[in-house]
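Next up is a structure, given as structure tokens.
Selected chains from the complex are presented in situ; the others are not included.
Labels run A and B following the written order; every chain starts at residue 1.
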Amino acid sequence: MSARVREILSWYGSDNPGTLANLARVMNHGRLAGTGRFVILPVDQGFEHGPARSFAPNPPGYDPRYHFELALAAGCNAYAAPLGFLEAGAAEFAGEIPLILKLNNSDTLSGGADPCPAVTGSVDDALRLGCSAIGFTIYPASAARNEMYGQIRELGHEAKRKGLAVVIWSYPRGSGISKEGETAIDVVAYAAQIACQLGAHIVKVKPPTAHIEQAAAKKVYEKERIPIATLAERVRHVVQSAFNGRRIVIFSGGEAKDTAAFFEEVRAIRDGGGFGSIIGRNSFQRPRSEALDFLRQVMDIYAGKAK
Amino acid sequence: MSARVREILSWYGSDNPGTLANLARVMNHGRLAGTGRFVILPVDQGFEHGPARSFAPNPPGYDPRYHFELALAAGCNAYAAPLGFLEAGAAEFAGEIPLILKLNNSDTLSGGADPCPAVTGSVDDALRLGCSAIGFTIYPASAARNEMYGQIRELGHEAKRKGLAVVIWSYPRGSGISKEGETAIDVVAYAAQIACQLGAHIVKVKPPTAHIEQAAAKKVYEKERIPIATLAERVRHVVQSAFNGRRIVIFSGGEAKDTAAFFEEVRAIRDGGGFGSIIGRNSFQRPRSEALDFLRQVMDIYAGKAK
């Protein structure tokens, strides 16, 4: 096991060896094995955005096995999906790639300003499907946040007791903040902190903008002259906000965008000390060979093989 | 066992042999045995719409035994009903036809824009009544959807552990969408996807119209030129949305309608790769001999014995 992986594991001293082993499994799989960097394939968009919006751009993605295979071929560290998608391939791909069971999910057929996902899987589901971790989304800034925090408290406790790792998607959204505020640097940093405080081993946030949402925060950012001009600086601040870098923070790719811009973003995440990316639509909505090439380049950036 | 039934079973690799055996039982019963096609008789309207609206058009249907006998005589794959109706005939018809216990039901004496059925049966009820599967209704687009998703998560997990199959009725309805949207192609495809992601083995949806409800979806349907002009095309899209056809999707007959129109619909379901129909009012509200003739013709269409 590489020194870097050992170092990262050393941050999780309260966890039992089962959870550590599963964290190690994720870190030791794929093209980035041993680097302490991550590229994870998440495919929950079928549930979150509907099948056509998710899979019509690259129709093989309607088949749940496609994503297991894509994650495997691309050398991702892990593949994350809701119950049904994992049930539909976990036996066929048993033991081939670390799995993360997304335990809550929202659809877009209902819901108002304050999102609250439904719990759609259990820790025992994760065990029977051979997963290394559970995944859970919180929406800080939603009026329903306490319900989510309470759920992950319980699910996280059970997962840790049974030797699984806990991944929290922390997406500020809801009546508490503005739309622009969802990716504001103060809010994203805060979201990372909350996820860590809730006991996450791995935190997923969105790349932050230079906007500052909260007046009280704004004063401090200005007074302390926290550098947030570049994305790399902002990433550095978010990582710092995640227990001074002692929790794994990865960044979502967000909506499909220009490839060059995407790589630019990845470089900034790398340079700011981010641990990696979780890339859904930008990978599975491209034709397979293009996606493999794309993910290879992302991994090369993280691995330091490319600028 | 037919090659087709084996193929369908192969899609459910995460399930234990008990659940597979019960899926096989449903597929191997009745006139469509072995074809991988389904015609299921559901009779939950007594609970959902009240007795007179349900049974006055054909009064023998007030007697719970009538429906067991009808499903059996017609050669349906299974008969689905709530607790009371199954309790009233399960001993007399023990072992004669696969049964599905509907575990939640709504009445129309109460309830607002956002439906949420009551849980009216348990997995242990299904075992003691000799059922092959549990049935459960979700209403995506209802503000109460999370409660339903949470309930089926728990009931589905228990059912699978005890060797039963899981059938989800997925009917978008509620304040999240318009009345027309309930059968919109994007919404029905989405409803099928959600049911699959929640772990259903068999999904029941309504035949979709060409209407597209969600603006974000509309863009994709147009950009990707997803063919939805004919019902067969729309069925094909829904089946694709159910894990690329690797989950069983059947279609409800909806409200009583003209027989010729009904057969036309069945042909479109067949041609679009749908797995079959679940036909309640259109069968049990006709006089028995007429219903048998009607169901025979539906099955002939699915079996390829009739155009």
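The rule is short, and it goes like this: a contact is a pair of C-beta atoms (placed from the backbone, for glycine too) under 8 Å apart; a residue touches a chain by one contact, two chains touch by 3 or more.
In this text, all values refer to a predicted model and were calculated from it rather than measured experimentally.
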If you could, jot down how many copies the complete complex is built from here, 2 of which are displayed.
-> 5
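In this section, only the chains that are shown with their structure count from here on.
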By how many degrees does chain A turn when fitted onto chain B using C-alpha atoms, rounded in steps of 5?
-> 70
Averaging only over C-alpha atoms, locate the centres of chain A and chain B and give their separation in whole Å.
-> 36
Flag every residue of chain B that touches chain A in the complex, lowest number first.
-> 11-15, 140-143, 145-146, 149-150, 153-154, 157, 172, 174-177, 186-187, 189-194, 196-200, 214, 216-217, 220-221, 224, 226, 237, 240-241, 243-244, 246-247
Chain A residues within the chain B interface of the complex | 46-47, 49-53, 55-57, 59, 62-64, 82-92, 105, 107-111, 116-122, 124-125, 128-129
